[in-house]
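Below is one structure; the comments refer to it alone.
Removed: one protein chain of the complex. Kept in place: all other protein chains.
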Amino acid sequence: MNWIKEIFFRLRNEPMGIFGLVLVLLVVLCAVFAPFLVTHDPNALDIVNRLAGPSADHWMGTDQLGRDVFSRVVMGSRIAVWVALVTVSLSLGIGLVLGMMAGYGPKWMDSGLLLLFDTLRSFPTIMFALALVTVFGPSLQTVIIVIVATTFPVYGRMVRTQTQALAGNEFIVAEEAMGAGMMRVLGVHILPNIVGPLFIVASMDIPVVITIEAGLSFLGVGVRPPTPSWGAILNDGYAYIRNTPWIIIFGGIPLIVTTLGFTFLGESMRDMFDPKLRKDL
Amino acid sequence: MMEPLLEVDQLRVRFRTKGSVKALLEKDDDPFIDGVMGVSLTIYPGQTFGLVGESGSGKTTLARAVMGLVPVQSGAIRFNGKNLIGLNRGQIKPFRRDIALMFQDPAGSLSPRLKIRSILAEPFRIHNKLPDNLPDEIGRLLKMVNLSPAMGDLYPHQLSGGQARRVGVARALALSPKLIIADEPTAGLDVSVQGEILNLMARLQDELGVSFLIITHNLAVVRHVSDHTAIMYLGRFLEQGPTQTVFHHMQHPYTQALLSAHASPDPDAVHHRIAISGEIPSLFSRPKGCEFHTRCPRAKDVCRDRFPQAAEPIKAHQYFCHFPLSESLQ
Partner (left out) sequence: MMTQPVLDISNLSVDYQTPRGTVQALRHIHLQVPPAKVVGLVGESGCGKSTLISAVIRLMAENAHVAEGEIRFMGLDLQAMSAAELRGIRGRDISMVFQDPMTALNPVLTIGRQMKDIQYRDPLSGKKKRERAARMLERVGISDGLSRLDNYPHQFSGGMRQRITIAMALLVKPKLLIADEPTTALDATLEVQIIRLLKDLQTDFQCAILFISHHLNVIAELCDYVGVMYAGELVEKGTVRDIFHRPGHPYTRSLLECDPSVIEEPTRFLPTIPGDIPSLIDLPEGCIFQDRCEKVMSVCRKTQPPAVHLAEHHTAACHFLEE
């Protein structure tokens, strides 16, 4: 657990990082403690009070079916955090492993993996999603598979380029000269040097992923109503914007908070991982 | 008569310049450039071999080939009698304990995100030979190169050039190698501290009996620290032999030019400097015959036609020249 302590210790020097961490924690804690934070049942209908503005009872107003927007937003954070973390972690993980192998391994491996990356990247997300839906049926799992499959090639290519750039360095040659195998070189010497910039890219992707999920849910290939994902709330807000602006405003704020939080945190963590940039050394 | 530790026999290293398809389309039936062309050398236990060459001579390629880091076209590399060429990765691995490499760029050869003690632990980890007390062993290695054990907690970028260089020596010593290949050990060092690293290497040789292959462009240094010297140009040895023989009875005009370029600084000795013209040709346009003919003050037609054979292949002092210095120009 030493490295967690180290991260917090180093964050002291990064005010933006602290701000980002606070926002991220806000969102994550909201997601974790969602059932305790909701004021109403997110799916409880109250047609009489539909499309109402913010009030003492409904802090963020109600949507077109009278459901409490605040409770829906809070529950939505669960889905958002879950989708974001799972997809980005999986994507990053797969992209990292395959990218390093492509960048450092034999040429045939590189060619094969590049083919995989470029093929997957050329699939339009929506078509791929529709195809998978006919096989697996619409659900959150489908969304996750689609997003992972279409985003890991981007990480893969990035990691491949960075690995190639590092592979010619003298310290890599030194390790090879001592007899280090591919796994050791990749895991001990290349991985720590490329992981930094990846963090910031990954953190920028989190709000993107949430948006993709929203789009897919809108098309009916993602979460089905009445599940309150932020994307679904935004779509409702968009449909009823002439009746009330509040749904779309309150649907958008969590997205902004999440984006800012992960971006600041990601940038600070990237700086922390580079021994040369660390301000405390 | 001692058994040789390292024997390199007619080593050839080539680099591909075009893929096979492109070569076919461009009707290029030899899409290669030669980095090392038929080099032979022998190093005995406890000996220091100095390999002198300027940029483009192929000396670093030769070192990498001996370490098995570059594929070899033909020839043999025998270590303690066993030919390393043709062995697969698993079979070569044990030999990597016996031959260690010291790099020209001291800080660049140290993994930037690892602490020095992790870097020094790498050889043990790679070969699964972790000592019972690793911190003690690391401390011992650092002390051997006159660094304090506290350096173990630093990162490479926090060290001075001289300190990083010595960490490189310590790492090379970790598994008690029999041969250390030192690539430009004095590059970038001030003259007043050059001696420190060379003296350290000499002391280690006296104490541990390790052999050195020192690769450098500085002929003056080699004269003092090596038992045997070879002069390399564009992938070939032009002259080699016991150091004192090469220096006192040099035969090749290039050797002579190199020595005069490194001659002792004396304002009055200026007139005796031999200046050769031109620069080293690119590997892509390798001159025919003796590659040095484009710059040699003694070159004649025959030099353009064919590379000279060894004067007497068996002798210890070999040189490859149609018009060696001891003979007059006819």
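Worth a mention:
Letters A and B name the chains as they come in the text, with residue numbers starting at 1 for each one.
Please note the rule applied: contacts are C-beta pairs under 8 Å (C-beta built on N, C-alpha and C of every residue); 3 or more make two chains touch, one makes a residue touch a chain.
Small disclaimer: the values here were computed from a predicted structure and weren't measured.
Taking every chain of the complex into account, the chain not shown here touches B.
Only one of the listed residues, B:11, B:174, B:198 or B:290, touches the absent chain: B:198.
Within the full complex, the residue among B:83, B:148 or B:244 touching the omitted chain is B:244.
Interface note: of B:28, B:136, B:153 or B:190, the residue touching the hidden chain in the full complex is B:190.
Contact between chain B and the absent chain runs through residues 54-55, 190-196, 198-199, 202, 217-221, 223-225, 243-244, 257-258, 260-270, 273, 275-277, 279-280, 282.
Criterion: only the chains that are shown with their structure count from here on.
Residues 169-171, 173-181, 184, 188-189, 192-193, 275-276, 281 of chain A are the ones touching chain B in the complex.
Chain B makes touch with chain A in their complex at residues 64, 67, 69, 89, 92-93, 96-97, 100-101, 103-105, 108-114, 122-123, 125-127, 155, 157-158, 171.
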